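To start, I am sharing the structure in question, which I have written as C-alpha cells.
Excluded from the complex is one protein chain; the other protein chains are retained at their positions.
Labels for the chains are A, B and C, by order of writing; each one numbers its residues from 1.
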C-alpha cells in the first residue's frame, strides 16, 4: 500500500482501501448475493458459480466503471450490467446500489480493522516490554517538571490506551459490522416472500451478522466505527506527542529515529512520531464529517451518504498507517536513564517539593506545609541551591522542621526520587494484567 | 434547566451541567475523598463528616471561586482552601486538581446520561407504538418517491436507531465512567503506601469503577462518551429531518406541532423538529474538538485538557435537550394516512415500477424488464397516464406482456402498493423484538 | 482528472492535486530557485538551465521518491539528491524541505483556484440567466410554504453566494498565495547576505508575492485558503440542497438530471445535485483539520504541518469537483412554472395570509390583524376552503373587514401572488448589478 509520493507516510502498512480493493469488495458482495439467491431458489443452479468466477477485478476496468458512475451517481449499476454480461447469469437480486456499496465498505472495514488489530497487538506487546523499565524520570504536568515517575509507568499508560482502543475496535468489528441488504426502500419487496431468507444466506456467505433492520439511513454504526478508529488515533497520537517531547534536544530522554534533514546535517528528526501525528491529527475532522453525515433523509439519503465514502476510507487508511508507524516507533525507541536522572537533578530537588510537603503535613497541617515549601522552592530557584538547603538555612522553616522533629537525613531521604513513586509499581502491574486480559479477550 | 433566553430551546429537560452542578459535583468528590481518607486512617475520625457537611454549594460563591481560578487555571485550589477553612478538617488527600475536575465531570456525565436514558426510553416507547401503524406511504430515496413502505416501518427505523444509541450510552455509563485519582503525576505518591486503598474507597464512595490507571492523559473514555452522545444526536436528528420533510406543505403526511410565525399567520412550523436539529447539528463539531483534545502531553496536559470542559458539557446539555424535545415531537405527531395514499397515487403508479419489473423478470430477464418498464415510466410521465396504461398501450411492451402471459388484472394487482411491501411486517416485528431486548438489558 | 472508480464523482473537472501534479510543482519550485540563485550569482551561469531542463516528472519515479520519503518524513531530500545527480548542477540553495513543499502547495492551489474561478464564472453566468425567470413560486421557510417569490429571485440568491465565493477566492489568490522561503529556521542563514535577494528573485520567477516573513509556522494563510474553499462549497451545497428539494416528486418545480436507479426503472435521480452535496459536505471537517493544524511549534512544526497536506489538497479537489458539477446542474435545470403555480394554489391562498394581514393592519393594528387572519387560516385548512371565503363567511372577521372598508375584490386581489412580491424585482436587479461588478473586479 506504500505506493505513490506520500503513500509511505500516510498509507503505510497493510490497510487497503484503494479503488481496486473497493471494486473487489463490491464484486465479493455481488457474488455472495448470487450464491444466496441460488440457495434460496431464485436463480438457476450453477448461476452463482458463473457469477463468482467472474467476480474478479481483472475482468473490470476501474476507469470505465468510473466514467459510467457519473451517469448514476455510483459505480454499481455499471458493475451490475458488466457482471451480468460477463457471467451470463442473473445478479443483484433484490439489491439496491447502496446495499452493495455499504456491504463492500463493511468488508473493507473488517479487513482493515483486522490489520490494525494485528499491528496494535504488536505495538502493545512492545509497550508491555517497555513497561518493565524502572528508570526513574521526571513526571511532567503542564509541561513543567512535577513529581517523579518511571519510564515503565509512562509506557504502561501508553499500553493501557492502546488496549482500550483494541477493545473498542474488537467490539465494533464483532457487533457492528453487518451486511446491508434492504433493496430499493429497505423492504426487500422485489424478492417477495424470499427477502429474509436471501438476507440470511447473504450474511452467512459473507460471515457477517444480519442487522435488525437495513441501515440505509441509520448510520450509527458508521459513527461507532469511526469513533473506534479515532480512539486508536488518539492513543497513538498521545504516544507520538510524548516521544517528540522526550526527544527534544534539551530533554533528550529518548532517541526516536534518525530522520536526516535536507539542510542541517546534525538533525536526528523523530520521523516516525511526526508522521504518526501527521496521520492522527486528521482523524477528528473526518470523524466530524461522518457524524454530521448521519442525518440522512427518508429511506435513502440525498448526498449525506455519498459524503461518507471518502472520509471513512481515508480514516481507515490513516489509522492503519499510524498503527504501522507505531510499531517502528516503539521498537526503535532508545531510553536514556542517565539523562532522565540528570534532568531530575538539574532542578535542585524541586520536583520533590510535594514529597517534602507530605513529610511536613502531619506536624504542620497541609496548607501550612504547602506554603512553607512553596516559599523554600522560590528561594531555591532564586539562589540556585537545593530544596533541603533552602529549608534548613531559613530560620522560620528550620524552626518548623525542628518542631516537627524532622532531621536533615529524613529531609534528604524525602528528596530521593525513588522514595516517592507511590503506587507506580502497582499501577504497572495492573496495566500488565489488564493487557493480558485484553489479549485473551481478543484471542491474540 | 430551561432558564434564560435560549435555555428552553437548547437546554430543555433535566440535564444539568450548569456552574452550580459543576460546583456541587466537585464538592461531592472532595467529600467522598475525605470519607475515603478517613476510612484509610489518613484523617481523624469525624473529619469526613465535617467536610461532607460543608460540601454544599450554599456555602460557596461561584463568582469568588471563579475569580480565584484565574490565578491557577482552574477553580479547585480556591475550593480546597475554602473547604478546609469551612470544615476545619483536612481535604484533598493525595489529589491533584484534575482528579477533582475529571471525577466531577464523570458525576455530571453519569447524571446526564441517566436523564437522557430515561427520556430516550420514553421516546422509544412512543416510537414502538408508532411502529404498529400500517398506513402505506411512499418510500423515498434521494428525495424521490421510490417503492412503498408503511409508516410503521419508518417508525421502526427510528426506534432501532434510538435503541442503538441507548445501548451505546448504557455501555459507556457502566464501563467507561470511572473515578479519576492519581495525584500530581499519576502515582499517588503523596499517599505513600495508602494510595491504592484510598482510591478503592473513593470509587466505593462514589459508586464508580476504579480504572486500570489514572487517565489524566488517556482520554479515550472522553471520546467514547462523546461518541455515544453524538450517536444519540444522530438518531434524533434523523427523526427530526424526516419529520420536517414529511411535514412539508406539499407532502403533508404528518403534522408536527404548531409554531406560529411572527409575520405569517397561517404558518404551522415544526418547532420541535427544528429545535432538535438546532441541537444535534452542533454535535459533530464538539465531538471533533474532544477527539482532537485527546493528544495530551506527558502526565498532565498543557491546554488540551482545559479545552475539553466546555464542549463535553455543552454536548451533554444539547443531547439532553434534543432528547427532551424528541418526546414532545413524537407524542404530538399526527399521521395522515389519506394524504400518504394520495401522494402515492399522484404519480400514476410510478413508485410501483419496480414491482412491475419484478413481475416481468421471470419471462424477460432482469435487464430487459428494467428497460421496458423504464421506457413505459417515461411515457406515463409525459402523457400523464398510469403505468399500466403506458405498458398496454404500446405495441412493443404489450407484445412482451402477452408473450410473458401477463394479463391486465395481474398488472394492476402488481401496481397495488399493499402488494409490494416485501419484508416490511417481519422487519417491524424484528425491530420491536430488539426493542424489548434493549429494554430488558437496560432494565427499563 | 476523472480517472478511477470514484474520480468522476469526487474529482470531476480540471483541478489537479495528484501525486504527479505535486511532483511537478516541487520541481517547478526547485527550478525557479536554481534560476534565482544563478541570478544572484550563487550558481554558475547555465546551471539553472540544466536544472530546469531536468525538472520534469518524466525523469522521476513517484514510487522511488515515496520510498525514500519514509526515511526523512517528506520526499524533498530524495528529490534534491536525484535532481542534483540528473542536472549535474547545484540545487536547493538555502532552502529547507518545507520551503519546497509549501511553495509547491501554493502553486497547486493557484492553479486549482484558477480552475475553480473559471468554472464558477460559468456557473454564475448560468445563474444570472436564470435570475431573469419571473415564474412565481412559493417561498418556503422552515420547509413550509411561506409568501411567494419568483424563481428568478431564488437564482439571484444562488448567484450572489457564488459571486461572494468568487471574491473570496480571488482575494485569497491575489493576496495570500506567496512563496515560502526561509531555510532551516526561517533566517535564510545559509545564504549569508544574499538571502533576501534570492527570495525576491524566487518570487519573481514564480510570479508570486514575497511574504513579510517566511510562514513556516504562521499558517493563517492556509486557514484563509481553506475558508474560501469552504465558502465555495457552502454556496454550491446550498444550491444543490434547494434543487434536491424542488425536484422532490411531490414538489416537482424543477427537473434536475436523470440518474437511473439500479432497481427502480422510473427513478430520475438528481445525480449532479447529490454528488455536489457528497463533495461539499466533506468541506467543514477538512477546514477544521486545517484550522486545528495551525497551532505549530517553534520555527517548524512536529506533525501539524504534515497533517495539512492531505486535507488541503482533498479540499481543493472536492471544491473543483463540486464546481464542475454545478455547471452541469445549472445548465440542465428545467423549470416548471405551471407546477410552481399549482403548488401555490394548492393551499387555498394560505401563503398569502401575510398579504391579507398587511391589508388589514392599517385599520385593525398589526396584532389584531395577525390574530384574525391566523384564525381564518385555521378555518380554511379545516374546511378545505380558501382564505377569502374563510374571512368573509365568519361574522366577526366579516364585520372587521366591513369596518375596515375592505371589499371582496380587494381581498381577492391581495390573494394574488403576483401582487405580493415586494422588492423582488429590485433585489434581482441589485444581484445582477453586483454580478457585473464582480465580473469586472475579477476580470472575467
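Definition applied: a contact is a pair of C-beta atoms (placed from the backbone, for glycine too) under 8 Å apart; a residue touches a chain by one contact, two chains touch by 3 or more.
What you see is a predicted model, and the numbers here were worked out from it, not measured in a lab.
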Omitted chain - touching chains that are shown: A, B, C
Based on the whole complex, identify which of C:110, C:300 or C:348 touches the chain you can't see. C:300
Out of C:13, C:105 or C:195, which touches the unshown chain? C:195
Residue in contact with the excluded chain [from C:87, C:268 or C:358]: C:358
So one chain is hidden, and I want to know which residue out of A:126, A:282, A:377 or A:424 touches that hidden chain in the complete assembly. A:377
Hidden-chain contact residue, picked from the options C:34, C:288 or C:442: C:288
I need the residue numbers on chain B that touch the omitted chain, in ascending order. 2-10, 12, 19, 22-23, 62-63, 65-67, 69-77, 80, 92, 95-97, 183-184, 190, 240-241, 244, 259-264, 269-271, 273-282, 284-289, 292-293, 302-307, 309-311, 314
Footprint of the hidden chain on chain A, which residues? 138, 140-147, 244-245, 247-251, 259-261, 263-270, 274, 284-285, 288, 292, 343, 346-347, 350-351, 353-354, 357, 370-371, 373-374, 377, 380-381, 387
Touching residues of chain C against the unshown chain: what are they? 73, 81, 84, 90, 92, 96, 139-143, 146-149, 153, 156-157, 160-161, 164-165, 168, 183-192, 195-196, 199, 212-214, 217-221, 223-224, 227, 230-231, 233-235, 237-238, 241-242, 245, 277, 280-281, 283-285, 287-289, 291-292, 294-302, 354-355, 357-358, 365-367, 420-424, 426-427, 430-431, 434
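Throughout what follows, only the chains that are shown with their structure count from here on.
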Averaging over Cα atoms per chain, report the distance between chain A and chain B in Å. 24
Whole-Å gap separating chain B and chain C, where each centre is the average of the chain's CA atoms: 31
Pull out every residue in chain C that's touching 2 or more other chains. 244, 259-261, 263-264, 269-270, 274, 284-285, 288, 292
